[in-house]
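Have a look at this one.
With one protein chain held back, the other chains of the complex are shown just where they sit.
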Amino acid sequence: MSSSLLKLDQVEAYIQKFHILQGVSFEVEKGGVTVLLGRNGAGKTTTLRTIMGLNQVGKGTITFNGENIGDLQTHQIANKGIGYVPEDQGVFGDLTVGENMRVAMKKEDEETTRRMEWVLELFPDLKKFWKKPGGALSGGQKQMLAIARAYVNENELLLIDEPSKGLAPIIVDKVTESIEQMKENTTILLVEQNFMMASKIGNQFFIIDDGKTVHKGQMEELKQDKVLMKKYLGIA
Amino acid sequence: MDLIISLTVNGLATGMLIFLLAAGLTLIFGLMSVLNFAHGGLFIWGAYTGVWSFQMTGSFIVGIIVAIITGLLLGLVTERLIIRPVYGNHIQQILITLGFMLVLQEFIKVVFGPDQKAVFPPEILQGSFLVGDIVLIKYRLFIIAVGLLIFIVSSFILKRTRVGLIVRAGVMNKEMVQSLGINIKLVFMLVFMVGAGLAALSGIMHAVYSGVIYAEMGLEFSILAFIVVVIGGMGSFSGSLFAAILVGLAQAFMAYYVPALSLAVNMLLMTVVLIFRPQGLFGKE
Partner (left out) sequence: MNIRRMEKSTWIFIIISLLLFIVPFIVTGRSMQFTIIQIFIFAIFAMSYDILLGFTGIISFGHVMFFGIGAYSTAVIMDRMDATVMSFFVAILIAVFIAVIVSFIVGVLTLRLKSHFYAMLTLALAGLFLVAAEKWRSLTGGNDGFTFRLPEILRDSHNLYMLCLVSLLLFFFGLRRFTKSPFGRVLMAIRENEARTESLGYKVLHYKVIASVVAGVVASIAGVLYALSLRFVNTGVFATDLTIDVLLMTIIGGVGTLVGPILGAGLVEFAHHWLSGLSDVHWIFDRWIILYGTVYILVVIFFPLGIVGTIQSKLTNRPVKGLQDNRKAVGK
């Protein structure tokens, strides 16, 4: 597995005048789930936003499929085949579930329809509340909608930011299961604080601390490494 | 009774004219949170170019089309040159668009001369229908029809088409729309152009309605549109329609029954709304 889909090399980024990312480097290989770990405020969300072009890249390079995407605009980056599920889900509250999906669908061809059907089967709730405004959904349903929106187009890579945040355990299981199914045919970069979830679906991991990548490895190893977990993640 | 119906028709016609102007304003504000003080300048350019081409060709349809095209093009120029350099800075935006308003107004005088011009409706819209004892002036009915048409078409586009959904989604969460692969800047530009086109359309419609055009008309009339937008709630399309009709009717009836107050009635309405519901009748907190 040497073909890397996404590669960040010493990426730095500012929010206003604050130097938030101070050297983030990692590679996401094709297939599987790469997990970004790190405590609150470490810079995980900022990393995803910087990949999406929502924050400007100050220094360093971001390559996707061998192409430098660091200078592209957000919509161009998305159209290269990256789907984004933000931390706050970004559901359009006044639009119905159906309309939310419609905004997301770039094409109305067979493939998109097929993916749509597949994802609705995965999340039957969405079908059930098709005409309900996005703002009226429960937290779990919003999360499902956001994931469905990112999945419905033929994206090669999905960036998913803390999908388990604020969800009841039983819903977390549901979301975990759905991501596991998606990883069959899509590469996923997952930010996750819920270690149970991360360790269940993750293949490799990177740890970000204070805006820098400080560690990487296979998920299997991390589970054994209590010292590392305590040091960077605060989990004993 | 006849009088009431005829005043109502007058009021509706005025209201629809104001709505057309306010619609563009509210659309642009709602999506881009840009309050375009140059809107009245686009209105006046629509009026002059529309009237000019109407008088040159004798065809009102051509006049309307030319007005709208002028509006679209000026909208493009305005967005590129005036709005885009100061996106995100409200103070600069507000200051700059007012300046551009006056420039547009003065350029009218350069191109078309400083004097006011008389305008007559096309033959087919002159005169009136007689229904029983009630006189219905054709052009006013025409204005009401156009206003309703624009309202219905825009509501349909906003509510039912993907473009409309994108526009509405853009209002709620611009970054998310971009993250879904949509070029929001382009969408903004198009929205701005459409808003300007609406302003220009209301310009030519108003020119024929009032029978006379002059350069300062843009600013004067856009003040009415501002009032309507405030009463209806900034960014609310239905609110603008409602408030425009309210203002139109209030004006028509006041002008007849209490002429001395007709001038102040709009300000009065607006003041009352601002005191009791600062976000406007249809506005969200």
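Residue numbering begins at 1 within each chain, and the chains themselves are lettered A and B in the order written.
Note that a contact is a pair of C-beta atoms (placed from the backbone, for glycine too) under 8 Å apart; a residue touches a chain by one contact, two chains touch by 3 or more.
The shown structure was predicted, so the numbers you read here are calculated from the model rather than taken from an experiment.
Novice: Going by the stated contact criterion, tell me the shown chains that border the hidden chain.
Specialist: So, spelled out: the chain left out of view touches B.
Novice: Looking at the full complex, which residue from B:V62, B:L76, B:L98 or B:L190 touches the chain that isn't shown here?
Specialist: Only one listed residue reaches the unshown chain, and that is B:L98.
Novice: With respect to the chain omitted from the figure, which of B:F19, B:F112, B:F226 or B:F242 is a touching residue?
Specialist: Going through B:F19, B:F112, B:F226 or B:F242 one by one, B:F226 is the residue touching the chain not shown.
Novice: Please pick, from B:I64, B:I82, B:M217 or B:A250, the residue that touches the omitted chain in the full complex.
Specialist: Of these options, the touching residue for the absent chain is B:I82.
Novice: Which of B:T8, B:S33, B:S59 or B:S210 sits in contact with the chain that's absent?
Specialist: Reading the full complex, the residue touching the unseen chain is B:S33.
Novice: What chain B residues would touch the chain not displayed?
Specialist: 29, 32-33, 35, 37, 82, 85-92, 94-96, 98-100, 102-103, 105-107, 109-110, 174, 219-220, 223, 226-227, 229-230, 234, 263-264, 267, 270-271, 274-275, 278
Just so it is clear, only the chains that are shown with their structure count from here on.
Novice: Would you pull the chain B residues touching chain A in the complex into a rising list?
Specialist: So the residues of chain B touching chain A come out as 162, 165-166, 168-169, 172-173, 175-184.
Novice: Spell out the part of chain A that touches chain B in their complex, as residue ranges.
Specialist: Interface residues on chain A, with respect to chain B: 52-54, 73-75, 78-79, 84, 86, 90, 92-95, 99-100, 102-106, 149, 153.
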